[in-house]
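Each chain you see keeps its place in the complex, though not every chain is here.
For reference, chains read A and B in written order, and residue numbers begin at 1 within each chain.
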Amino acid sequence: MRNSQPSPLTLGEIVSRLGGELVGDPALQVRQVATLETAAPDTIAFFANERYLAQLRSTQAGAVIVGLPLRGTLDIAHIAAANPYAYFARVSALFNPPDTRAEGRHPAAVIDPRARIGAGVHFGPNAVIEADADVGDGCSIGAGSYVGPGAVIGAQGIIYPNVSIYRGCVIGRRVIIHSGAVIGADGFGIAMDDGRWLKVPQIGVVRIGDDVEIGANTTIDRGAIDDTVIEDGVKLDNQIQVGHNVRIGAHTAIAACVGIAGSSRIGRYCRIGGASGIAGHLSIADNVEISAHTLITKSITEAGTYTGAYPFESNRDWRRNAASLRSLAELASRVRVLEHELQLRKKGKT
Amino acid sequence: MRNSQPSPLTLGEIVSRLGGELVGDPALQVRQVATLETAAPDTIAFFANERYLAQLRSTQAGAVIVGLPLRGTLDIAHIAAANPYAYFARVSALFNPPDTRAEGRHPAAVIDPRARIGAGVHFGPNAVIEADADVGDGCSIGAGSYVGPGAVIGAQGIIYPNVSIYRGCVIGRRVIIHSGAVIGADGFGIAMDDGRWLKVPQIGVVRIGDDVEIGANTTIDRGAIDDTVIEDGVKLDNQIQVGHNVRIGAHTAIAACVGIAGSSRIGRYCRIGGASGIAGHLSIADNVEISAHTLITKSITEAGTYTGAYPFESNRDWRRNAASLRSLAELASRVRVLEHELQLRKKGKT
């Protein structure tokens, strides 16, 4: 079920709102976005990945959004844009505005009278807002979500159901947090002492900038002493773990299941692939791209793409190669010996 | 604490209900299942893994379930079955039926009057059912779980506490969802535009077939445009991440901590080992087995087992071999040079 049936727009209306070059009938109406593969004639699709060229040729869409080089090359109506995927995102937003929930406090929400609540806030059933928390104008706090004492949520935030935000964490404006995320749990600070682990109090908080999105079941730990910081515009997918005192630079995007160990600093505009890891106390430069399943064990000072995943094979091939990997250093020595022997022979001959 | 003390059954009663070949006294009573290692004389154990042969020899169990080849080879009572582990599962289900909760709506459940609620549904305290949701006959919705607007849960579903199901997701019959799972959060759809990420509306839903089980804290994202689909009989362990527009074929089983990136299609009857990953936009054939900690980066068209984990070693050995790995391509060139030189010499001699 989608929000509701969107109203149709003509292609002419779309380009008048969003720009782009229209090739085709400006009066043609579309009602929704679609994929090339499953599009109906009253929808608009997009083409931004060469992989789907055959689908572009056979699509039933009424119109397609394409890059500038394809302008005029298609038989069907199309809008050419410099960045077709971003253009598509804007078209989709026209047809699919965010949920607009009626302002209001469900009677089963539990809001401490000492909390500060902005104008037009929606509270779902069983949302809990503790003392001295501050929830900004226009926020939506989902069912069963918990906002701890003194926590701050900036204006227009969307907190989905069953999110937990610990004491004192500070969240910027227009932040979206998905279900199951935990913001501000204690970092993993333990000191071995005479055969037992002592807990190190975690007295920092989590500070999250504006326009950040945090995926389902992602966890961001509070700082041990200073704070954990997520700068503006960062996008975190699901099931990411951010350790205490990490700083993630603005507009960095991190795919699902990544783990970032304590005190590491990630630059701005980085892209980190799924299930990668960053060891603790490292520094990663701006504009670094890290491939999926890669463990970063040293600081990275130059922009670029870094990779460290084992290439998969049939199990039979893997068994043979992985066995050889265990004696790789020895193999390298044997090659040195061979080179040396051949060198001696050459000299002997000359 | 187990549910309650199960009533005893005789071995004769068991084989009359479930089949299998009994060797031993049909009047012997057992009260519960057990492991070979910790079994008491009033329990029945099973043997399905050669690793535990010594335990089979020394078990105190009253009876044992074994494969057909062991029929008649044991001193103690035993039931031989073609598939002893499946037989064991059935025996255990006789002694341990699912929790039967009294039908009823806890007064602290919050159920929108526009929701459709089937017969005999149990709602735990603080369960939240939004408008237009549809909860089928005989479902159990745990404490604090959230069923979003228009979401559908088929008959006999068991939703454990603190599950979040977003707007419009459709779940089949007899589905079990464990605590902390999140169904239908937004997929990770972002488009870079002039230095900022634009959010791509995620307008599809999640469609889950019949007889699916979803583990604790697993997340399944809603589709970007079309839907994310989990077919009948799929079994997902804990902390799995399923990206938007993924399709998982019927009866595939996935171990914990696996991540599946967007738009990939997994076949039927696949088995995916723990903490593996599937990159985006791939297609995996039916009956593929993927080993633990393996990253699949290309489509797989043939059934078989695929592996890509780095073989672990002592840290000392790993340091030496991993260092050599960084110059492996160069080592291969040096071997080609050696081969070439030796070839020249051979020719020189001839």
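The rule is simple: a residue touches a chain if its C-beta (ideal position, glycine included) is under 8 Å from a C-beta of that chain, and two chains touch if they have at least 3 such contacts.
Note that the structure is a prediction, hence the values are computed from the model and not measured.
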| Taking the 2 visible copies as a start, how many copies are in the full assembly? | 3
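One rule holds for everything that comes next: only the chains that are shown with their structure count from here on.
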| note | Rounded to the nearest Å, the gap between Cα centres of chain A and chain B is 25
| said: Using the touch definition from the top, list the residues of chain B that touch chain A in their complex. | reply: 108, 110, 126, 128, 132, 144, 146, 148-151, 162, 164, 166-168, 180, 182, 185-186, 188-193, 195-201, 203, 205, 217, 219, 221, 225-226, 239, 241, 243, 257, 259, 261, 275, 277, 279, 281, 290-291, 294-297, 304-311, 313, 317, 320-321, 323-325, 327-328, 331, 334-335, 338, 341-342, 345
| said: Give the list of chain A residues in touch with chain B in this complex. | reply: 1-3, 32-35, 37-38, 49, 51, 83, 85-86, 88-90, 92-93, 95-96, 98-99, 106, 108, 124-126, 142-144, 160-162, 176, 178-180, 211, 213, 215-217, 233, 235, 237-239, 251, 253, 255-257, 274-275, 292-293, 309-315, 318-319, 322-323, 325-329, 331-332, 335, 338-339, 342, 345
